[in-house]
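Quick one: this structure, given as structure tokens, is what I'll be asking you about.
Every protein chain except one is present and positioned as in the full complex.
Showing subunit A:
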Amino acid sequence: MDNTITYREAVREAIRKAMREDERVFLIGEDVGNYGGSYAVSRGLLDEFGRERIIDTPLSESAFTGAGIGAAMNGMRPIVEIMTVNFSLLALDQIINNAASMLHMSGGQFNVPLVIRMATGVGNQLGAQHSHSLEGWLSYIVGVKVLTPATVQDAYDMIGLALSDPDPVLVFENSLLYNSKGSLDTKSTPIPIGKALVHRPGKDITILTYGINLFKALEAAETLAKDGIDAEVIDLRSLRPLDDETIMKSVAKTHRVVIVDDGWKSGSISAEIMARINEQAFYELDAPMARVCTLEVPLPYAKHLEDAAIVQVDKIVDTTKKVMVQS
């Protein structure tokens, strides 16, 4: 079966499928029921599965995330929806001190098969408390896995992968991708957690990215191609674990690297990736690595300021060209 649907529908279909197949799966979060999800992902699910399994919560991120953890420890397969990544900060105690630590702290006795979905991303003029990209930062946490679906196929596949994983998985859905369309094959075998994907093979330079910036990077690659630069674009897909193998293989092929990261530069996932390339593939490099990140400001509201702060196609193009001439 092959069909074209939106990213939003892909996530919804994955949740619906999981809930039909496994009575232990339930969805819990703010506005997931009557409202239909703040980004309309869960619209219609309340009618099909009822209030017992599509559970509206009060504004209590810590408690309902913790409740998800407790339910997971007691045999369920909860999907916790956190409205935006900014609100996840209220649940960090539960995510770090309980979900991520439980298996180790209990000497292997209690695993936490939990999925936490969050909307993330910048570019909607939502200001500093509703539009950040903290997935790189949350991927710092040992004990969780961090997925960043960019495509419709991954939006669908990753929910299933996350639910079948015995450990806590954080899934970051970029809010600007919900309306994007793509082809979905529900019968294909999903690419496992922890595997990156070469989206556009190229020989001159490697552009590493994830989430919505995959599409900006692909657009940049087309522009670069007109100037004779053949960029390889890699969708990291999973920020924890990172796919070192695919990254290093590409570096060994192109010898040049640009990382496109929605987070701030300091202490970001791009910093981690640069460090790994330095450790594992330094002598493959023909030029210093570069990166395109969000400027180090809390995200501003005004359109021109926001545009200037965040990753843009022309910034990727310019940065890539600079790296190309440094060799």
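In the analysis below, contacts are C-beta pairs under 8 Å (C-beta built on N, C-alpha and C of every residue); 3 or more make two chains touch, one makes a residue touch a chain; residues count from 1.
The rule we apply is simple: contacts and distances are computed from a predicted model.
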item: Protein name as given in UniProt for the chain not displayed, "Spermidine/putrescine ABC transporter permease", "Pyruvate dehydrogenase E1 component subunit alpha", "Outer membrane transport energization protein ExbD" or "LLM class flavin-dependent oxidoreductase"; value: "Pyruvate dehydrogenase E1 component subunit alpha"
item: Selected from A:Ile5, A:Met76, A:Ala287 or A:Leu305 as touching the chain missing from the view; value: A:Met76
item: Candidates A:Asn3, A:Ser106 or A:Asn278 - the one touching the absent chain; value: A:Ser106
item: Contact residue for the chain not shown (choose from A:Gly36, A:Gly68 or A:Gly202); value: A:Gly68
item: Absent chain, residues of subunit A that touch it; value: 24, 26, 52-53, 57-58, 60, 62-76, 78, 93-94, 97-98, 103-111, 142-143, 145, 161, 164-167, 192-193
